[in-house]
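Heads up, one of the protein chains got dropped from this complex, but the rest are sitting where they should.
As written, the chain order gives the labels A and B, with residue 1 at the start of each chain.
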Amino acid sequence: MRHIEIAKVGYEYAGTAGPVTALREVTVDVATSEFLCLVGRSGCGKTTLLNLVAGFLSPTRGEIRISGRIVTGHGLDRGVVFQDFAQLFPWRTAQRNVEFGLEMRGAGAAERTETARRFLRLVDLERFAGAYPHELSGGMQQRVAIARALAYNPAVLLMDEPFAALDALTRDEMQRLLVDVWAETRKTVLYVTHNVAEAVYLADRVIVLSPHPGTVVADVRVALPRPRDPLSLAFLEYQRTIVGHLGGRG
Amino acid sequence: MVALVWQTVVMLGVMPARLFPGVDRVVATFGRLVGNGVLPTHALATLARLAVGFALGAIVGVTLGIVMGRSRWAEDVLLPLVSVGNPIPGLAYAPLFVIWFGLGNLPAVLLVGFAAAFPVAVNTWTGVRAVKPIWIRSAIAMGAGERQIFRKVVLPGALPAVMTGLRLGLARAWRVLVAVEMLTSVPLGLGWLIFGAREFLATDVMLAGIAVIGLVGLGLEKLVFEPLERLTVVRWGMLAR
Partner (left out) sequence: MRRSGVRTVVGALVAFGVVALGWEVFARSGSLPPAITPPVEAIAAALARMIGDGTLFVHVGYTLGRIAAGLGLAALAGVPLGMLMGRFRPVERFVLPLVSVLSPIPSLAWVPLFILWFGLGNTASVALVFYAALFPLILNTWTGVCSVNRLWIRAAESMGARSGAIFRHVVLPGALPFVIAGLRQAFARGWIAVVGGEMIAATRWGLGWVIFDSKEFLNTDVMLGSLAVIGLLGLGVERLVFAALERRTVERWGLVRRTSA
């Protein structure tokens, strides 16, 4: 079943030297519970595409539908995780950060506490529920951000290079954790990254974008069983294919 | 240490003892004035004026700052007024306030509030504008409406800067108040005590009064603002200490 439909979407914005086309004729469908990675060099418009789906921007051409309804703005059917650790509210504990979306929905105190606890447990941070963001490491902060985006139960999870600012070891750990969380919650995930190995490790399907203007150049289905072994030959073969589509080293 | 040097100089008799009382005399006077209730009475009168004036200034300042931070129109119009008014020493208005509002408590309290409002407004404005866009985005993504964003994101996000403003405002209010008490002939108050003591060359009383003024200023900082900050912005890691 098609969950997200991106149909012939174009996006232009006013640059200093006339209008700039960031995206042209982008068409992508994402199935329900599918994990889709958008890969491309910096400036290829992948974050723009994510912001369009999130409803922070609106397409200048084409349309985006989620569950058949055209996206006109942000909504509680989508959760967003950014790259910046500063996305958490520093004046709220981990627990209260996770509760924020539920609070906006008007959930009662007991339900909020209980749900937030459950999602903190999911990302393995139950012990740190009372900690403020500055007391947590970068990886832990991003885990809180994931729990926060999931807690109000959106059907779609949008992630913009959430692990790009982490060290390599933590990143590996976080990727494993994300696959587990996804397997348990069965959300539809749209994940932006410039790291090819990360995309192959995480995704059911990888969409490769080329820059100036952003267009889809490849759609690769990663048919590897999970958990995946990044050192296996098949894994490396996928990486080679995608890097080939990117035109050189990703 | 400074006390030791002071005492030596005084004992050497380089300067007239009447103008430069020894430490022992200042301490004795301090004890006497506390004992007979003169210093506490004056200090209380001053503190009451400070509380009323500062509360006024803080309310006006925070409101102005928020309005300026939220509306471009208000910013364009109010900011020039605030930035010209800010560097004028509050005390310079004192004679004017005396003409407008007479002598006594009213001009003193109003002037304190007036002087305190500027730094509060400027810092609140800065704070509201410095709220990180990513916080607002996150809140929007989680379905927060305009008012919820304001209450749950903008206000706490601006708090560190508002605190700074209140702190600067209080410090300024305190300085203005002490001076203005010398000019508006209030019946009781630390500034008045010092100024009045000059008539009788009572330098020991003056120094004792100055000491109390310093102590109260230090106390406001340590007892009011530091705990308040520890509970909020320092706890949140938004302020390096």
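Methods note: a contact is a pair of C-beta atoms (placed from the backbone, for glycine too) under 8 Å apart; a residue touches a chain by one contact, two chains touch by 3 or more.
Values in this document were obtained by computation on a predicted structure and should not be read as measured data.
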Note to self: Using the touch definition given at the top, which of the shown chains does the missing chain touch?
What the structure shows: B
Note to self: For the chain left out of this view, which of B:40, B:89, B:187 or B:227 touches it?
What the structure shows: B:89
Note to self: Using the document's contact rule, name the residues of chain B that touch the chain not shown here.
What the structure shows: 1-2, 19-20, 75-81, 83-96, 98-100, 119, 122-123, 126, 161, 164-165, 168, 174-175, 178-179, 182-183, 190-191, 194-195, 197-198, 201, 203, 206-207, 209-210, 213-214, 217-218, 221
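As a working rule, only the chains that are shown with their structure count from here on.
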Next item on the list: Would you tell me which residues of chain A are touching chain B in their complex?
Entry: 54, 56, 74-76, 78-80, 82, 84, 86-92, 100-101, 103-105, 132-135, 148-149, 152
Margin query: Can you tell me which positions in chain B touch chain A when the two form their complex?
Written below: 132, 134-135, 137-145, 148, 152-153, 156-157, 159, 232-233, 235-238
